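One structure is given here, and the rest of the page talks about it.
Removed: one protein chain of the complex. Kept in place: all other protein chains.
Here is chain A:
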Amino acid sequence: MIHSLFLINASGDIFLEKHWKSVVSRSVCDYFFEAQERASEPENVPPVIPTPHHYLISVLRHRIYFVAVIQSEVPPLFVIEFLHRVVDTFQDYFGVCTEAAIKDNVVVVYELLEEMLDNGFPLATESNILKELIKPPTILRTMVNTITGSTNVGEQLPTGQLSVVPWRRTGVKYTNNEAYFDVVEEIDAIIDKSGSTITAEIQGVIDACVKLTGMPDLTLSFMNPRLLDDVSFHPCVRFKRWEAERILSFIPPDGNFRLLSYHVSSQNLVAIPVYVKHNITFREGSSQGRFDLTLGPKQTMGKAVESVLVSSQLPRGVLNVNLNPSQGTYTFDPVTKLLSWDVGKINPQKLPSLKGSMSLQAGASKPDENPTFNIQFKIQQMAISGLKVNRLDMYGEKYKPFKGIKYMTKAGKFQVRT
């Protein structure tokens, strides 16, 4: 099971260590540092590193490496999932997951880690159980604690941990009962030179914020549930009912949680909401290159494409660029060769473009590699897969809750090759 955890910052300092069994010397991290040195980019450090006596399994989040040390055969995914849970918990407790936040709350961090694992076995990882055990630090509570001498450790047995619905605590009370659901879809796509789609898939999630009194039992149905053939559910969803009727039936956790995530595969036809026209040329023997990029909307069902950001790693041979954006601003870093164009909103009447020239090293041959454009965008009030919620009903409680559904489409890894 998980033996120890080390937190390492971007400059390679171990700023926190926690051992659940015997103490493992921090020199074990030297193997990690070696791998880190070999990797060209911080994210290229391999996630599983063998050492003579241990295995190091790491994830990189918020520029912090979470390095778990294990000694016996443990499923690596188990460790990685657990590390993600640690990151999520820190974020949940401190708002951000940074070195400063962790150091500021080191005792809470330690208490949390102690509750999350026992002898390397996960103990309490559900946010609502943890919050019963250890109250998150808030300014108000800290002040009250200082005055009254009370603590942020709960006195009660976390009841949820044993009930059949471990994700929900009992005795929840709200004056305003509300349930909001966000359907968020991300498109991952690769578009080739000629503008045709090589692969496109949608990763969707339904995130919920449920603040309802008592033990509500909700059902959520869709207009077109057939879209959802590859889904992962929160443990609260009754799987049998879904299999039989394609209806989501569940007792929700209290607060924010991810109800389900789904995947619409490349075999279905995925609509591509933007197109890119590009012309990037280098001529042999000339130290100039031409750059011409135009964006336009397509298949957006009349919704506006917003927060558009185009970024690209230009070839190493490019010394500088001199470009003229029709809207928004661009930056180019001559060292990293990173071009980034903040476009904003696409106006279908006047398409945004970025045109100009690139200067190359004099006498150098024309660059070999073709730049790839990474495009980010957002479209409000639309789920690109066409998924639509039909209705949301509540049973088990008498009051009438506020209900709301929001849709959004974002670019995930949306890449256009040239």
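To be clear about the criterion, contacts are C-beta pairs under 8 Å (C-beta built on N, C-alpha and C of every residue); 3 or more make two chains touch, one makes a residue touch a chain; residues count from 1.
The working rule: contacts and distances are computed from a predicted model.
Asker: Mind telling me which option in "Golgin A7 family, member Bb", "Trans-2,3-enoyl-CoA reductase-like", "AP complex subunit beta" or "Thiamine diphosphokinase" is what UniProt lists for the chain we can't see?
Answerer: Going by UniProt, the chain not displayed is called "AP complex subunit beta".
Asker: Just name the one of A:63, A:84 or A:283 that touches the chain not displayed here.
Answerer: A:84
Asker: Given that one chain is not shown, which residue among A:11, A:72, A:175 or A:349 touches it?
Answerer: Considering all chains, including the one not shown, the answer is A:72.
Asker: Given the contact definition stated above, which residue among A:229, A:245 or A:306 touches the chain not shown here?
Answerer: If we include the chain that is not displayed, A:229 is the one touching it.
Asker: Over the whole complex, note the residues of chain A touching the chain we left out.
Answerer: 1, 14-23, 26, 39-41, 43-44, 46-48, 50, 52-53, 55, 58-60, 70-78, 80-82, 84, 103-111, 114, 118-119, 121-122, 125-126, 137, 142, 146, 149, 151-158, 161-162, 164, 166, 188, 190, 192, 198-199, 201, 203, 229-235, 239, 243, 258, 260-261, 263, 265-267, 313, 316, 368-370, 372, 374, 413, 415, 417
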